[in-house]
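Note that one protein chain is taken out, while the other chains of the complex remain in position.
A, B and C are the chain letters, set down in written order, and residue numbers restart from 1 in every chain.
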Amino acid sequence: MYRYLTQRNNLDLNKRKIINDPVFGFFNLQSELVFDLIEHPIFQRLRRIKQLGLTFQVFPGANHTRFEHALGSAYLMRQAISSLRNKGHIITEEEAEAVTIAILLHDIGHGPFSHVMENSLVHISHEEISILLMEEINSEISGKIDLAIKIFKNEYHKKFLCQLVSGQLDMDRLDYLGRDSFFSGVTEGHVGVDRIIKMLNVWNDNLVVEMKGIYSIEKFLIARRLMYWQVYLHKTVVSAEFLLINILNRAKELVSQGQKLFATPSLSIFLEKQFQPNDFRQNIKINNIPVLTHFSLLDDNDIHVSIKVWQNHSDQVLSYLSKCLINRNLFRVLTSDKPYPSKKIEKLRSTIKSHFNITEEEIKYFYINQELTNSAYSKGSENITVLSKNGKIMDFSDASDINLSALSKVVRKFFLCFPKELDFI
Amino acid sequence: MYRYLTQRNNLDLNKRKIINDPVFGFFNLQSELVFDLIEHPIFQRLRRIKQLGLTFQVFPGANHTRFEHALGSAYLMRQAISSLRNKGHIITEEEAEAVTIAILLHDIGHGPFSHVMENSLVHISHEEISILLMEEINSEISGKIDLAIKIFKNEYHKKFLCQLVSGQLDMDRLDYLGRDSFFSGVTEGHVGVDRIIKMLNVWNDNLVVEMKGIYSIEKFLIARRLMYWQVYLHKTVVSAEFLLINILNRAKELVSQGQKLFATPSLSIFLEKQFQPNDFRQNIKINNIPVLTHFSLLDDNDIHVSIKVWQNHSDQVLSYLSKCLINRNLFRVLTSDKPYPSKKIEKLRSTIKSHFNITEEEIKYFYINQELTNSAYSKGSENITVLSKNGKIMDFSDASDINLSALSKVVRKFFLCFPKELDFI
Amino acid sequence: MYRYLTQRNNLDLNKRKIINDPVFGFFNLQSELVFDLIEHPIFQRLRRIKQLGLTFQVFPGANHTRFEHALGSAYLMRQAISSLRNKGHIITEEEAEAVTIAILLHDIGHGPFSHVMENSLVHISHEEISILLMEEINSEISGKIDLAIKIFKNEYHKKFLCQLVSGQLDMDRLDYLGRDSFFSGVTEGHVGVDRIIKMLNVWNDNLVVEMKGIYSIEKFLIARRLMYWQVYLHKTVVSAEFLLINILNRAKELVSQGQKLFATPSLSIFLEKQFQPNDFRQNIKINNIPVLTHFSLLDDNDIHVSIKVWQNHSDQVLSYLSKCLINRNLFRVLTSDKPYPSKKIEKLRSTIKSHFNITEEEIKYFYINQELTNSAYSKGSENITVLSKNGKIMDFSDASDINLSALSKVVRKFFLCFPKELDFI
Partner (left out) sequence: MYRYLTQRNNLDLNKRKIINDPVFGFFNLQSELVFDLIEHPIFQRLRRIKQLGLTFQVFPGANHTRFEHALGSAYLMRQAISSLRNKGHIITEEEAEAVTIAILLHDIGHGPFSHVMENSLVHISHEEISILLMEEINSEISGKIDLAIKIFKNEYHKKFLCQLVSGQLDMDRLDYLGRDSFFSGVTEGHVGVDRIIKMLNVWNDNLVVEMKGIYSIEKFLIARRLMYWQVYLHKTVVSAEFLLINILNRAKELVSQGQKLFATPSLSIFLEKQFQPNDFRQNIKINNIPVLTHFSLLDDNDIHVSIKVWQNHSDQVLSYLSKCLINRNLFRVLTSDKPYPSKKIEKLRSTIKSHFNITEEEIKYFYINQELTNSAYSKGSENITVLSKNGKIMDFSDASDINLSALSKVVRKFFLCFPKELDFI
């Protein structure tokens, strides 16, 4: 793959590099290897992938990238390590570097508009691709991130290190909630990151939170819930994402029919061939280039540019949908607590068919009928454990006076989206 | 009383005065009368009364005053008026000024360490004194704030105006939660004031919140809960306040025994005589000065200064307690979900007695055994009403997916406080 | 051109639309027409053009767009209008809307990486394109923005309106300095926008600042100077921009030599043909589409995507430079107060030639030797006028105790950039 890390010469300067972050201010990541990894093209590519995909269509400031989020998470990891060490827990410098790398690279497998891609072009989870890419990089640098990968896969005996990377209170969430709140301007999503990190502790090799931190946790869970419904599942954002799925699926269909379609080289590969998870695992070659390399060349720009061109494609469906997205003429969205009755859907389909004068087959591209769910806290495999003053352990939902059955309740919403110009309600 | 407002001459300049507030930035209150009231000595006195009493002993930045809070609330009121007018509700300029004045003066009856005072020296609620002082001022200025008082007493037909002053979502709470969070440095108490105000509406003359605002309300209630337990009922703050109650009660007892005690003139009055609510209502005169005037001369400084002197008083109890407060050698605090058993209390009392070598009567000054409660949201007389998109009305606890029985549950905590030096657990 | 604005139906809802901005919070722009213009595809396109071009390579948070800046400037304009009206100056609602539109559209002529483009592909200033596009839109909507264009061109008798759009203290600068400071994380660039706007006044139809605002102005000028050298002219940013110019010039050269090159359709047009200013003014057609339409289809994505593909182009020069930019392997930068001596340049050229094994002609793509200048305040045509309390007028540099010859001094720096791998100093 890349031969990047071995080419550089003056390695030791990086260790002092200071990162200027609008959210956390100045910080330094204290490790040469971490900075080497940041300079890797696969990591640099995260600069070109927005953290929140199409959310900028609703929150104009939400242009922050997965690159910033990864750096921020790594910074919080250093804070958490320092806080746990102050409480007497032993974390060796090797472990500290490894867990920092694990969080730094945890999202490296994200493609552009990740959830959209997983529903259209790439049928494998980004978590799995993250591991594949981490192993790819690891082989380039002679196993220097072995331990990081072990922690990431939860194969290391100090479970709390993995929990800092992936768990109810991991540095990933602490960073992204705060960051997404900051850039979207939804200040209510603000998370008291400092205080939560100061309240973390370790008990029996597991990450726990001290009793006096429970109000901060409650607030964190409620802020998370607010961010879900106010930002992540904002109906206009959801509508834009569904539209993008329809566009990509239509483009893929046209390609499969042999139609000519402008696309950037990297995107073309994924429009032309339907990859299976095993293709990624075996890293098969297309045009003599491994599929993971193709994947890691994709970013937001490929999608935006191609759709911009498709506005003028001869296929009426593709052209119509592309114009809607590029010019932000997004679908109207209805939401409901119950599924929309099939009668209503039928009526919508016939309205669409007659209005756009299209075939029965094409109708599906002009509306979306989907269910979305969210629950803020699920008591189960990855619950939050609270450590009381007298050293007893309990589940957070038992420690809090608040009845958290509310937060763990799965909330379902049904979305029905269709072109604004339709005379349909 | 004061003949203040009538003495000034160049009245019209004030209208443009800009206030510089660390929390809300620059603002202007748009009314000449509002600025005249701000200049009144009774209002200026709020500059010398801390919003959070002794909380600065735990949160060093919490030195903000009731003066700032009153101005901030008035600013938010102007924002709320503007938002409601934009939605088509009619609020005359006269009403706007009156409701702004009502919120400006809502806390004018607070004395220093208000809750402490009401448990020691002044046996009447600050709300009632607020009304008495407002009426006093009103008579000085020929009834110019008649309407403000009417709104404050909820005697005006547009109920929502009173609810903006006093209700679950009033401007008082919106300001103090945000402000106390800001100055205490407990940033998690941050409230999305802007968004909540933009979500307010009026239905049937009552204040309601629009459906899409419910996540903000949830967060507001949780933030409020957090502020209660993390700041307002912080156990060291509670301990300091109980200590102050004991000090004032001891001082009063000594005075009643005829002992000589330094005190500022205003404080002396309240140490010497036990006023009844009716004394304030009839505004009886002591030393030829009305009791309300005496009251309005009291501020934090009188208390601090007197206790500082009492450190060297010959009474061992008063001297000991005063030293503890002034030098921040506060009582140790135990908390429990259940009342402390009388056996434990007995043991504590005998430990105290032998350690300090005091009489049976004096023991009570050396410990505190109290219950505190808090509920974040109470469905009842002053509930939050939600207005759905289709114009229907429901209670907030029914509108939210979160089970708010949790928030409305009365949480009880029992506090047991005693000198740190005691060997007692 | 576009027939966009006439297609929409429910126009009147927009007027209440609230924009959520990380910098200024919630705001509303109070005009239906303003919101219609925001929805125009030519304006929406600004969402895809970063305000600071390649600056994100140094300041990872600097991903904010010209879209956000335009909205922010319009918001500040409404604040300025309100402040001036409060001081008794008459600004009709028609004028208010027009000046808001003028600032909203002031940057509409920016292409991607504007300064880069003007040095490579597009030889006409963005200001002139702004006017051409405004006139284009104006003709679509039957002259509704006649007055805005008049103000923008400084052809309206109330000069101060134009000065609010373009002048030493215009809303453009007030927004971009604050916004760029916010997103770059260089908090020292923070500007006291609120205070400056409150200090503006009008004298003889000209915008002036009140005497008591001079410290704020000093600080604004110094903050601006700091932003220039710390962010805008940061040597690594400058190096990246020069690299991009070289890449585009090389690509253009290859195309002119008849070589095949991937490029998005819009970019291809500008690589293939060298447009003259008059081509834009006459809006000549290429492939039956007016050049302004081609231009308004270009955005950052076209450039990023094309360069990403060029990494693998067979031309060694193009491929090398493209890799440098995409993988952030930027040129090393030397700076000096004096021009670099030609001997040094010659030595550099020969080092490059032998290291890369290239032709004499190609050397120029491998280094940059440029001068950059900045002056924070220029006393001259667009000076800052100060209004003293007694109604006298003076230039800011006379009003301030600080010797502003310093700030107006043109500071020159010479940049010499070349590949990091070269053994050259």
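To be clear about the criterion, a contact is a pair of C-beta atoms (placed from the backbone, for glycine too) under 8 Å apart; a residue touches a chain by one contact, two chains touch by 3 or more.
Just so we're clear, the structure is a prediction, and the values are computed from it rather than from any experiment.
Just so you know, the chain we are not showing touches A, B, C across the whole complex. The chain not shown here is touched by just one of B:Leu297, B:Leu334, B:Ile363 or B:Met394, and that residue is B:Leu297. The hidden chain makes contact, of the residues A:Glu39, A:Glu118, A:Glu135 or A:Asp194, with A:Asp194.
If you put the hidden chain back, the residue from B:Phe35, B:Phe67 or B:Phe113 that touches it is B:Phe67. Within the entire complex, the positions of chain A that touch the omitted partner chain are 16, 18, 25-26, 86, 194-195, 198.
Contact residues of chain B toward the unshown chain are 4, 19-23, 25-26, 39, 41, 44, 47-48, 50, 56-57, 59-61, 63-65, 67-68, 71, 182-187, 262, 264-266, 297, 299-302, 304-305, 308-309, 326-328. Considering the complete assembly, chain C touches the hidden chain via residues 186-188, 190-192, 195, 215-216, 218-219, 222-223, 225-226, 229-230, 401-407, 409, 411.
One rule holds for everything that comes next: only the chains that are shown with their structure count from here on.
Contacts between chains leave no pair untouched here, as each chain touches all the others. If you tally contacting C-beta pairs for each pair of chains, A-C comes out on top. Work out the mean CA point of chain A and of chain C, and you get 31 Å between them. The multi-chain contact residues of chain A, meaning those touching 2 or more other chains, are 186-187.
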